[in-house]
Structures are given as C-alpha cells and as structure tokens.
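Structure record follows, encoded as structure tokens.
For this depiction, one protein chain was excluded, whereas all remaining protein chains were kept in their positions.
Let's look at chain A:
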Amino acid sequence: MILRAERVTLGYGRRPVVHEVTLDITEGGVGLIGESGSGKTTLARAFLGLLTPMSGNIWYGDQTLKKADLRKFRKDVQPVFQAEALDPRMRIGTSIAEALPRGSRPGAKQRVAELLEQVGLDPGLAARRPHQLSGGQRQRVVIARALAVDPRLLILDEPTSALDVTVQARILDLLASLDAERLLITHNLAVVERLCRTSHVLFAGRVVESGPTRDLLANPAHPYTRALRDAVPRLGGPPPEATGRAEAVPAGTGCPFRLRCPLAVPECERAPEPRDVESRQVACHRAEDVLAGASGGPVT
C-alpha cells in the first residue's frame, strides 16, 4: 500500500464534497468510478497533496502527508492529467525537463529524448509547442513528464476522456505497459476494467461500492453501480435510459442515492454503513436484492 485515505472529508471553503472516505491504493491498479461531480478529482487532488483534508488523514506509508518527506513523496507519486496539462507557451522538451531532478539537468536533452521514445514519440518533437501536437501526442507527453522522476504510483485523472477511441486504445496499451502502480479516475468503465484490479464507486462524495473490478462490473451490488454499467451504450443495443432525479440528498440524511434509486424503501432514509457482501463492500440496505437481480420497487 502506497497511499491510504482514512475517513477523509474534503471540500472547498466550508462546503464538503467528499464525505469520510476510506480507501487504500493497493497493487494491481485501483479505479475510482463515478459521474461528474461525484468527488473523484477532489479525492485525487488530496492524494497528490494538492488539497488538505477538512478531517481525516492521507497516509503515505506509515506517515500522514502533513509529516511525510515531501521530496520523496513527489518522487513517488505523480499525476497524469488530461492532454491539456501542458503549458501552452513551453516547448515540449522544456515541459519534460522541468520534471527532471536538478542534478540531472546537464544531461537533460538526452533524458528528454529517452522519455519521448519510451512513450512512443519522436524525440524531435521536443522542440514543438503543445498546440503543434495532436491530442494523443500531447497525452503521451504528459505521461512522459510524469515518468521523468520514475514514480512508484501514477494518479491518472481521466487520461483518455478527451481522445478518440483508437487513440484511447494506444494510450491504454502504453499505460498498461508501465511498471508504476495506478490510481485511475474515470467514468469510463471499459478503461477501468482494463487497468484496475480493484475499484471504488463514488456517488455524491461517498464510496458506495468497493471490490474487484470484474465482480463490480459483472454483477454490481449497488443500484448506482448497476445504473452506471447499464448507462454504457452498446452497439445494436437499446439506448440507455436516464432514470430518477439527478440530485443527491444532503449528507447525514440517509442513503445519498435514494432519490434516484428504483429500489428505495423507507429504510433508505437511514444512512447505510458499508458492509461485506460477497467479494465486495457495499453501502446499500438492499445489496442482496441488487445482486439477485431485483429491478425495482420494494421486495415483498
């Protein structure tokens, strides 16, 4: 385990957007799945040390981030943001060289060329600026910059969402071939299935289901996970349907998903505690019914 969030509450100003989340970043890749606004990126920023928790702790090894050796942490944990994460005024080579340790600056040009080759790019692109590259090339540059410090963990924030599917596939191949561990933030279930052994599903800033990615996607135990999976359009299949009201309920007033949940019962007005159900942890009073395939209305 490289990083661990322990009962972490995160927010902007005084407004919390992630509520008491506990999760470990373990080997084999960890996915954070959820719709826009669910708190995935906020959690990722906390793992990167860019956001201080309102309560709870981020653990780096056996120390909290507040007390950890930040120089070592920055070397171990690096972000891979979307392809737009390059300074538009900087040449590609300069952007990558910024990541190199100070002692290695004399050989920076050679190292930049090696990194560009490692991600499948022509070293000659070092002289270009970001707007002169395609989206896929820019994404590779972002990955090359993260690899410059040889990190143990890459925090990938929607690394393929702005790319077309063929470019996506090549970037996924590249990411899968890297030695570093991965925390992947995405709403794309196919991507998480490819890169992550374990996944956590976030809804309204709470983890509603955690477990092996394959089990989660093949047979969800939370109605929200099932809704996410069923919302993926399939070739030749029926168009996905949006069901229920879009808003979540306020914190501390029961299950956050109950206004959208087709299986909601009066008991859902009491917040469900995460519990073990088969191979995963689920925060749902009706997890067994979801696993059994219940599609709507209270069980009689």
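By our rule, contacts are C-beta pairs under 8 Å (C-beta built on N, C-alpha and C of every residue); 3 or more make two chains touch, one makes a residue touch a chain; residues count from 1.
Please note the rule applied: contacts and distances are computed from a predicted model.
K.L.:
Identify the UniProt protein name of the omitted chain, choosing among "Molybdopterin-dependent oxidoreductase", "Response regulator", "Peptide/nickel transport system permease protein" or "ATP synthase subunit a".
P.N.:
Hidden chain, UniProt protein name: "Peptide/nickel transport system permease protein".
K.L.:
Which one, A:66, A:89 or A:109, makes contact with the chain that was left out?
P.N.:
A:89
K.L.:
Given that one chain is not shown, which residue among A:28, A:107 or A:124 touches it?
P.N.:
Of the candidates A:28, A:107 or A:124, A:124 is in touch with the missing chain.
K.L.:
So one chain is hidden, and I want to know which residue out of A:19, A:40, A:145 or A:286 touches that hidden chain in the complete assembly.
P.N.:
Result: among the candidates, A:145 touches the missing chain.
K.L.:
Applying the definition given at the start, please give the residues of chain A touching the unseen chain.
P.N.:
Counting over the whole complex, chain A touches the hidden chain at residues 45, 48-50, 70-71, 74, 77-79, 81-82, 84-90, 95, 98-99, 122, 124-125, 128-129, 131-134, 136-137, 142, 145, 149.
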